[in-house]
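For this depiction, one protein chain was excluded, whereas all remaining protein chains were kept in their positions.
Letters A and B mark the chains in the order given here, with residues in each chain numbered from 1 onward.
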Amino acid sequence: MIEFHLDSRSGVSPYLQIVQQVRQALRLGLLRQGDQLPTVKEVVGQLAINPNTVLKAYRELEHEGLASARPGVGTFITGSLGGQSLAAHGPLRQALQRWIVKARRAGLDDESIEALFRDSFRSAAEEDIA
Amino acid sequence: MIAFSWRQFRTQGLIGAAGLVLLGLILLLTGPNLVHVYDTALAQCRASGGSASACNNPVISTDSKLQVLVLALVLIVPVLIGMFWGAPLVARELETGTFRLAWTQSVSRLRWLAVKLGLVGLASAAVAGLLSLMATWWFSPIDKVNANRFGAAAFGVHGFVPAAYALFAFALGATTGLLFRRTLPAMAVTLVGYIVARFVVAYSVRPHFMAPVTKAFTLNPNAGWGITDSGSGIQVSTDPPDLSNALIVSNTIVNKKGQTPSASFLHTACPGVPGVSGPPPSPVGGHTGAVPAPGGGQQAFQQCVNAVSARFHQVVTYQPASRFWTFQTYETLLFVLVSLALAGLCAWWVCHRLS
Partner (left out) sequence: MSWVLDAQGLGKRYGRRWALRDCDLQIPSGHVVGLVGPNGAGKTTLMHLAVGLLTPSAGGIEVLGRPPAADPAQLSRVGFVAQDTPTYARLSVEDHLRFGAQMNPGWDDASARDRIAELDLDADQKAGSLSGGQRAQLALTVAVAKRPELLVLDEPVASLDPLARREFLQSLMEFVADGAVSVVLSSHVVADLERVCDYLVVLVDSRVQVAGEVDDLLATHRRLIGPRRDAGSLPAGQDVIEESHTDRQSTMLVRCDGPVLDPAWTVEELSLEDIVLAYMGNAATARRAHRKLEVFS
């Protein structure tokens, strides 16, 4: 069974942190298909957060096809992240390095490159969810 | 709610009950002896022709310390109940903030108050009533000898009226506790208020529960007399006649026309008595015993008394002994009604003014 933790300083909203932790656990093989996620009551009893936050996270996981809720029983992992990550890493890394070179040529310093990346990443993440 | 009120009151209630049981045992153990002294020693004394005071002495002096204790208990227990059971009843909850816990459960404030007042009020009346009845039973030989239970002081420590006193003291305590929101000031005010109320009722109200009986008696030259010179003239007074267990309201010395002895009459009839002619040598007062005049003053005093007795008689207004239990009932009703009024005030205050 997975155990969640909350980083109150990370700037990432709590429900997203839960989603990310589930994805990370799937990536590392700590969670497998058929595993049950902790009940909402268990999570809030441990983290002292609003139950709606957990519900929101579990709904998001359902929406992404990673989990599904069985009424009266619990929420279970149904999907996986497996293959899609490792294979795509190579080409993605190269594309990213080309972009960084372009940015440097345009005159951006390190901090500006990081800030630009972070802002774009965040607004893309929000658009995804919307 | 009743069970919880009892839980809150439990310690105090058990102390009260334990005290009652303890005293009851003591009275039970010593009572028969008092009766025995009365039956045997007193009867023998009277049979052999002893004076009243000498014969009464054995009964009056048996267990005299216990007598004082019992009387003191019947006198103070009602006001102690008011201070220790009544004052903290609501005040403590207001002081500690627990009323915010009690008034947000599913019980209305009125019901909460009614149960608390009812339970502890009944306990108060029961404890004081039982105490008083036990004491009255134990005191009966002494009462037969003293024959003074209707007197202002004795009335309140006999019979069942102390139950009503305790109920009143409790209601007064609860009300002041509620109004002041603090236990200690409420206890102080309850004590003072209780004393004032008892005094006022005993001396100004009780004698007038029923229209008193008025009767004329001849004066007895051998009784206790007193001649005083107050600011408004010379007063002559004497002990009332022997009306056992009656409540004397007033007694005056008057002639057939209803006039008290005039100054001129006294000057003529009582020439040698200090205070009548010339300035009084020493303060003279009281009803009992002769004036402490030196030497021949005694004879002059007696002459004066004889002269007054010949011309005047005594008019006494009193409540007959037979009315004792009626008066107990009236006074009980009075204090019970006041207690109910106070309870009503509490209810109104709790429901409408504590918001």
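Operating definition for what follows: contacts are C-beta pairs under 8 Å (C-beta built on N, C-alpha and C of every residue); 3 or more make two chains touch, one makes a residue touch a chain.
This is a predicted model, so every value here is computed, not measured.
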item	value
Visible chains in contact with the missing one	A, B
Omitted-chain contact residue, chosen from B:Q44, B:S64, B:Q105 or B:T268	B:Q105
Residue of A:I2, A:V44, A:A69 or A:A103 in touch with the missing chain, whole complex considered	A:V44
Residue ranges of chain B at the interface with the undisplayed chain	1, 3-4, 7-8, 96-98, 100-108, 355
Missing-partner contacts on chain A, residue numbers	6, 8, 11, 13-14, 40-41, 44-53
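The criterion applied here is as follows: only the chains that are shown with their structure count from here on.
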item	value
Cα-centroid distance, chain A relative to chain B, in whole angstrom	87
